[in-house]
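Let me begin by handing over the structure; questions about it come next.
Note that one protein chain is taken out, while the other chains of the complex remain in position.
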Amino acid sequence: MSEATAHDDHHDHKPTGIGRWLFSTNHKDIGTMYLIFALVMLFLGGASAMVLRMELFMPGIQIVDPDTYNNLLTNHALIMVFGMVMPAGAGMANWMIPMMIGAPDMALPRLNNLSFWLLPMAGTMLILSMVISYFPGTGTPVNTGWTLYPPLSVQSGMGMDFLIFTVHILGISSILAAINIVTTIVNMRAPGMTWFKMPLFVWSWLFTGLLLIMIMPVLAGGVTMLLFDRHFGTSFFDAAGGGDPVLFQHLFWFFGHPEVYVLLLPSIGVLGLIIPTFSRKPLFAYKPLVWFMAALTALGMVVWAHHQYTVGMSLDATTYFMIGTILISIPVGMMLMSFIFTMWRGAMTFETPMLFGIAIILMFSFAGVTGVMLAVVPADLQYHDSYFVVAHFHYALIPGSVFGLYAAVFYWLPKWTGNMYNETQGQIFFWWTTLSFNLTFFPQHFSGLAGMPRRIVDYSPQFADFNYLSSVGGMLFGLSHLLFLYIIIKTIKGGEKAPANPWEGSQIGTTGLEWTLPSPPPFHSFNTPPAIK
Amino acid sequence: MTNTESYFIPEPSRWPIISASSVFVLLFGFILMINDVSVGSMILTAGFLMIGYIFFGWFGAVIDENLRGSYGPNVSTSFRQGMFWFITSEVFFFLTFFACLYYFRGIAIPSLSGEGHQPMSNILWDGFQDVWPLVTLPGDTNVVSGTTYTPPKEAMGAGGIPLWNTIILLSSGGTLTWAHWGLKKESKNQLVLGLMMTVALGLIFFGFQAYEYFHAYTAMDLKLTSGIYGSTFYMLTGFHGLHVTIGTIMLIVITIRSMKDHFTEENHFAFEAVAWYWHFVDVVWIGLYFFVYWL
Partner (left out) sequence: MSKLRQVFNRGLLLIASTLFSLPAFAVREYNLPEPASTITREIYDLHMLTAWVATAIMIIVTGIILYALINFRKSKGYQPDMEFNHTWFGRWSWALVPAIVLGIDFSIAGSATETLGNIESHDPADVTVKVTGSQWKWTYEYMDDDLKIVSNLNKDIPADNDLYLRDVDNRLVLPTNKRVRFLHTATDVLHAWWVPAIAYKKDSIPGYINETWTVIDKEGVYRGQCAENCGTGHAFMPIVVEAVSPAKYDEWMKGQKVAMAAAMAEASSDKIWDQAELMERGEKLYNTSCAACHMPTGAGIPGVFPALKGSPVALGDMSKHIDIILKGVAGTAMASWANQLNDLELAAIITYERNAWGNNTGDSTQPADIKAAR
């Protein structure tokens, strides 16, 4: 073995003690911290969702008052999006990308640790934003929803300031992580790892990273203006001074829409590995898939206003945003088509990751077609801000990104821990989540069409039946996560030892460098650049 | 092509977690301060001190490593690319505010004045007219709303200080490039002199800007609270000024490092990073001059 790092004395013995984690510059350790953070946040965000669903179990106000409800709603969304899905994606990027491209570590290891440690700080700030409203004289809790629309957010109390800076810290963290990942992908590939040899997961993170670099600053700018309106007398969002509340919505969604692809793409990347593996057939139309992913990135940047059809834009603008949004069905449709035809004439087996993979294709297509329904402006003037939208985006977010992450966890747990998970338990978890997920969110399409607005703490009995189903489903869905946690802990602690490559088909049609390393991999992945076929 | 053989992986470092904590302390203090909690400003100061400590510590460590020759060409490329993406994100940050300016002038204010695509809005602001710079506010014409904004007496002109500042900043770009030539020629004198001139121009710019703000606040009644003209003016020029300040500090640092012979013709990432940053600040100013002062 040659000298791979400047200090070979540190080679394969790891730093020990708590300092290994606090001061880490190792991509796997940082990845692990990201993943654990995400898991904790899943339970926190999920717990708030459980309170929401309990409150909505039947008409009448039972357990939380309206402001607390909306505060929990805001935190639920922010925790799930920024605390759970994004860190989980970043954690997987950290773990897998250097291994996949044959690099010793991330390009900027210290920066990497900084992007992680900013997250707990942001989490603390988020919790403060909630707690502060219990002190007298601090005004209303943050009751705006995650979109933080003014003027309501200008009215809110001190909690909103904490939330604004939460968003700032999260933004810095994401930008730094994105810079690091993009630089790693561009600069750290082993010799011979050409662009079109990269696994799809790496591609998906390249585009995700680019999106983050472009959109997070815009959100930061928007909330900064909000802060100035709140405290320094500016009138950005107040018509009396010549401003416009709608401008904030443009800024938010300029960030917000690409953000949904930030959430989606890493999971699409994961599917691009799992489906070929368990179909034992190379990814269908790999190159076009990459190009269409690039097209999605570009198109995703310019259709943001489909979240604000009701604000009264000009006819031209509305028409433009409508057509742009509908066209997104082309690149996304291409991606799903690739996965479906990878399965076609393959030799499939149905381990847990594959079960998730198939379920994702089906349920995410469904989210996509309801998305296209929402994109149609006249119809959206009816759907907007109703539970139809809530149903659409949970179908997009949970199968589209969360289930992709679950699939990835099952797919990579053997690699990460060196132990196999218990397949039966994995499959029980799959059926339990998938069925209860559908029970939770499918009925919401109907309550939304029937006229139930979102972000309400209490509703009329005419919506009761669907909400009842939805709450029962929600509880079952929540409970299924206890099994998830159990499986993870049990696999970390022990179990059947995993070989270097536990999945028969994992190297079909890709370089699959990560599978050439033992499970679990050594502290520094590739001390010498691996040879690439 | 990439070369992993010589890749450098830093040892575990305490700087990242300290940085994250100090960001937290700083912002926590700031929040308390703007909400009139008395300990706020103390916590804020502590946060600033922590940040300062990190700058010395972390950057110091990086400089040491660099001088010890730990970094191969690959690391240097990573740094460069990292800086490139960072500046890209900054570009989007400024684009946001330019886009806002466009939005107010092209979309929001016309509607309030009875044109544009929501012309009926004018019945709420009877008599309001779209004249930019906005020296009468919609709220002025509406007695009920009890507006808290006071319009400026006059708008900022494009001549005078802003024009001088444009010239100053443009020439600072020139002196910086001249310094770079010096570095390439391995002429230390030209390098240091060029940098010093750049720093001086940066400081003069800063002084002019401070004076301009003072004049605007006292003589022109142009304030943050002057409605959308004041809001956008200060947001754009203020964030630019902040970047000039950071840029000047970085320039001072590399001037000192140049004097200590830290840079060589092939190894001067820090110099380049600062130069890119400074040129970026320069370009933003040209945009500002054009869209904020002139148009």
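Letters A and B name the chains as they come in the text, with residue numbers starting at 1 for each one.
The rule we apply is simple: contacts are C-beta pairs under 8 Å (C-beta built on N, C-alpha and C of every residue); 3 or more make two chains touch, one makes a residue touch a chain.
Predicted model, so just to flag it, every value in this text is computed and none were measured.
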item	value
Residue among A:22, A:36, A:64 or A:369 touching the omitted chain	A:369
Touching residue (missing chain; options A:238, A:259 or A:514)	A:238
Residue among A:27, A:281, A:394 or A:524 touching the omitted chain	A:281
Contacts of subunit A with the absent chain, listed as residue ranges	59-60, 65-67, 70, 133-140, 143-145, 149, 151-152, 154-155, 157, 238-240, 244-246, 279-282, 284-285, 288, 291-292, 310-312, 315, 318-319, 322-323, 326-327, 329-330, 333-334, 336-337, 340-341, 343-350, 358, 361-362, 365-366, 369-370, 372-373, 376-379, 381-382, 384-386, 424, 427-428, 431, 435, 439, 446, 449-451, 453-462, 465-466, 468-469
Touch residues of subunit B, complete complex, unshown partner	111-112, 118, 120-121, 123-125, 138, 144-148
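The rule is short, and it goes like this: only the chains that are shown with their structure count from here on.
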item	value
Whole-Å separation of chain centres (CA-atom averages), subunit A against subunit B	31
Touch list for subunit A against partner subunit B, complex	2-7, 10, 15, 19-20, 22-25, 102-105, 107-111, 113-114, 116-118, 120-121, 124-125, 128, 138, 158, 161-162, 165, 168-169, 172, 175, 178-180, 182-184, 186-191, 213-218, 220-222, 225, 228, 231-236, 239-244, 246-247, 250-251, 312-315, 524, 526, 528-529
Subunit A contact footprint on subunit B (complex, rising order)	1-17, 19-21, 23-24, 27-28, 30-31, 34-35, 58, 70, 74, 77-79, 81-82, 85-86, 88-90, 92-93, 95-97, 100, 103-104, 107-109, 111-112, 116-118, 121, 124-125, 134, 137-139, 142, 145, 147-149, 223-232, 234-235
